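Encoded as structure tokens, here's the structure I'll be asking about.
This part shows subunit A:
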Amino acid sequence: MEMAIASGIGVLVFAGVYLILRARSFDVILGLTLLSYATNLLIFSSGRLVVGKPPVLQPGMEATLANHTDPLPQALVLTAIVISFAMTAVMIVLAIRSRADNDSDHVDAGDVRDDREDR
Partner candidate 1 sequence: MNLRRFLPSLPLTLAIMAFWLLMVSEINAAQVTLALILGLVIPLYATRIDREFARIGSLRPLPRFFMVLLWDILLSNVRVARQVLGPEARIHSGFIWYPLEIDNIHGITALACCITLTPGTVTAALSDDRRFLLVHVFDISDEAGLVADIKSKYERPLMEVFP
Partner candidate 2 sequence: MNAPELPGIQLFGHGLVELAIGTAMYVVGFAMLLALWRLLRGPTVPDRILALDTLNVTAIAELMLLGMHLRTAIYFEAALIIAMLGFVSTVVLSKYVIRRDIVE
């Protein structure tokens, strides 16, 4: 099981890293999204993999880690999901603004170095 999750993370990172190294803003966004899946899974798995013991207390079930999986990484992942969502939104908007303003969706559009005059 650990191997499955780890390899899943690995594949996500592979695809994500390849995509963030592309030259177009949207590809980078896709890559970052895949990477955020990978990080979510990784943080999540830092509480180790436990099946069928959600961290929701039930009457009659003792509140110990024997009955419930580690809740802390879940809270962390929640926060991470929200933040990466916010970042994705900003990134998408930035990508369209950059494309509109600089007439290209290349990540280095607009010839950032306009200081050639002094060469």
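Inclusion criterion for the candidates: all candidates are chains of the complex that A comes from, given by their letters.
To be clear about the criterion, contacts are C-beta pairs under 8 Å (C-beta built on N, C-alpha and C of every residue); 3 or more make two chains touch, one makes a residue touch a chain; residues count from 1.
Quantities reported herein were computed from a predicted structural model and do not represent experimental measurements.
Here subunit A appears alone, and the candidate among 1 or 2 that touches it in the complex is 2. In the complex of the two chains, the subunit A residues touching candidate 2 come out as 51-52, 54, 56.
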